[in-house]
Structure formats: structure tokens, C-alpha cells
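Report on one structure; see the data block that follows.
Here the complex is missing a single protein chain, while all its other protein chains stay put.
Order as written gives the chain letters A and B; numbering starts at 1 within each chain.
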Amino acid sequence: MIDLVAKSPCADLLPLDIGTVTLTEVGPERMTSLAPYRGREAALATVLKQAHGVTWPAPNRATGRDGARALWFGQRMALLVGPAPDARLAAEAALSDQSDAWAVVTLTGPGARDVLARLTPLDLRPDRFKRGHTARSDLRHMMASITRLGADRYRIMVFRGFAETLVHDLRAAMERVAAR
Amino acid sequence: MRITCPICGARDRREFYYMGAAVALDRPVPEADAAAWNAYIHERDNPAGLTRDLWYHEAGCGAWLVVTRDTISHEVHGVTLASDMRAGG
Partner (left out) sequence: MRFAQGGLIDREAPVEFSFDGRSYRGFAGDTLASALLANDIRLMGRSFKYHRPRGPLTAGSEEPNALVTLGEGPGQEPNARATTCEVHDGLVARSQNRWPGLGFDLLGVNDWAAPFLGAGFYYKTFMWPKSFWERLYEPLIRRAAGLGSLSGVASAETCDKAFAHCDLLVIGAGPAGLMAALAAARAGADVILADEDTRPGGALLRESGEVAGQPGAHWAVQVSEELAGMDNVRIMCRTSVTGVYDHGTYAALERAAPATVRREGAATETFWRIVARRTVLAAGALERPVAFRDNDRPGVMLAGAVRAYANRWAVRPGRAVAVFGNNDSAHRTARDLMARGVHVCALVDARHGARTDLDLPFFPGAVVSRAHGGRRLEAVDIRMPGRSLRLRADCLAISGGWNPSVHLTCHLGARPVWDADLVAFLPGAGAVPGLDVAGAASGVFSTAGCLESGWHAGMAAARALDLKPVEAAIPKAEDGHYDIVPLWAVPGKGRAWVDFQNDVTVKDVSQAAQENFRSVEHMKRYTTQGMAPDQGKNSNVVALAVLADATRDGIPETGTTTFRPPFTPVSIAAMGAGAQGMGFAPRRLTTSHRVSLRRGAPMLEVGLWYRPSHYPRVGEATWRESCDREARMVRESVGITDVSTLGKIDIQGPDAARFLDFVYTNRFTTLAEGRVRYGLMLREDGHVMDDGTTARLGPEHYLMTTTTAAAGQVLRHLEFVHQCLCPHMDLRLISVTEQWAQFAVAGPRASALLEEVLQGPLDLPFMGCRAVSMGPVGARLFRISFSGEQGYEIAVPSRYGEGLFSRLVDRAEALGGGAYGMEALNVLRIEKGFITHAEIHGRVTAFDIGMAGMISKDKDCIGKAAAARPGLLGAEREQLVGLRPVKSGAAILAGAHLFEEQAEAISRHDQGYVTSTCHSPALGDTLALGFLRNGRARHGEVVRMVEHLQGVETLCRVSDPLAFDPAGGRMRD
């Protein structure tokens, strides 16, 4: 039987420690986009809560915890991170497997915010972009999803094919910040 | 330039894709005459003052937006979801 080797997007590129900031790859983990059909938002929220114990996220918010999380992912859309989606979800929403579509990294450590501020026009001030906040925005020239998971901990996602550029851009920013 | 997306809040213009006049919302019925189609596809005002444009929050939430702004002062008077405009009218 054919046995295929799995490879993560940032294999051989990470982890990276520069100054006080660390960049590591996340996963692999199951990621499913949930996009409710017309008028099914409430029903979807109910199933999501029942099946996975996760609250449907308001725009620009993330809910849940490590292992089962929902990231707001765009207009009327969330990304379920962790569990395989319960079959009942498909009745309420369009589900698409996104587990392999993204390079997912975590940027951690004092100065992580300064590193990100070199790459994204988002307002990252701690009292504006709080723990549990998430945003879709630019990361230099790439579309990204950025989520603040802790005081100095950010989850960053770009399309998988950009993994090398993501690490390149973050590394350059980490070097500049470390040298300041 | 900054645009306040109704979903994401105030964001830098580089997150947005600009399409053009919001005329594009008012697609003629298929049977409409050539003049109506010509106006819809090609004819655009070039106002000094208030204008309504379509912008796409491409790097953000993915919503198409109707932005009302002033081409002289550059003031943005309002931003609404294009889908709401259509649903309402």
C-alpha cells in the first residue's frame, strides 16, 4: 500500500530564536472553515457549542482554548481549529477543510508586538488588540490571519505556499527589533 | 487613507481593493436596451465632491463595501456593506 509522508509547511525553516522573540510552527492541526447558510447563524452557534464546547466568535474575536478554538475568519465565517467537525455542522454551514491550506506559526516573547508592527498595518496596541482578538489583515504583501493568544503570543497564518516568505519576513523583522 | 469597515473597524487602505463607482450595484434587467447597458458598463461621473465607490476588503473580512466620500476634502462620510444596500433596495 502506498504510504505518503506528511510534511508541514515550515518544516526545516523553524523554530527560530532571535533576541527575546521565538518563532515556532504550529500543528499540524485540523482546521475547518464554517460559513453559515442564510439564517442559520443561531443554529450553527448552538451545534458548535454542543458538539465542541466552543462559542461562535463575534467579528474579530477568537473563542475556545488550545485544542478547540474558533477564530473569526471573515464576513460570516469562522475557522474551527482542533477537532474534526461534527457532522451536524454541515447542515447549517458550508464546511471546507483548511488543515493543509495555511502556514501557521506562533510568535512569542517580549517584543513580539514590535516584530509584527513591522509587517502589518493593524493597530496592535495591547488595549486595542487584546488577548482573544483576531483580525484578517496584511502581513507585508500577504493576506494573513493574526490572533493574539497571550500577552506576548500571537498566532499568524498565511497561505501555505508563502511559508518561506513568511519566515523570511518575520526573521528580518525579528533581527531589526533585536538590534534596537 | 483609512476606511472604517463596518465589520473590522478602521483599517489602512492597503487592505482594500478599489473597484469604482457604486453604479455597478444597479445591474439592468437582461431585457434592458443597449443604452441602459452602455450606461451601466461604461458611463461614470467624475464628481468634484461626493462620490459613492465600491471597495472590497480583500485582505480583511472579504466584504464588498459602499464608501461615500468627498473627492475634494477626502472625508469619508460613510461605509456600508454592499449586500445590505442591495437587500434594502
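Methods note: a contact is a pair of C-beta atoms (placed from the backbone, for glycine too) under 8 Å apart; a residue touches a chain by one contact, two chains touch by 3 or more.
Because the structure is predicted, anything quoted here is derived from the model rather than measured.
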For chain B, residues in touch with the removed chain: 1-2, 10, 12, 17, 19, 24-25, 27-28, 30, 32, 34, 37, 40-42, 54, 56, 58, 62-64, 74-76, 81-83, 86-87
Chain not shown, touching residues in chain A: 1-9, 28, 33, 35-38, 77, 93-102, 114, 117-118, 120-125, 127-128, 140-142, 159-165, 168-169, 172, 175-176, 178-180
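FYI, only the chains that are shown with their structure count from here on.
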Residues of chain A that touch chain B when the two form their complex: 59-60, 74-75, 77, 121-123, 135-138, 143-144
Chain B - residues contacting chain A, complex: 7-12, 14-15, 58-63
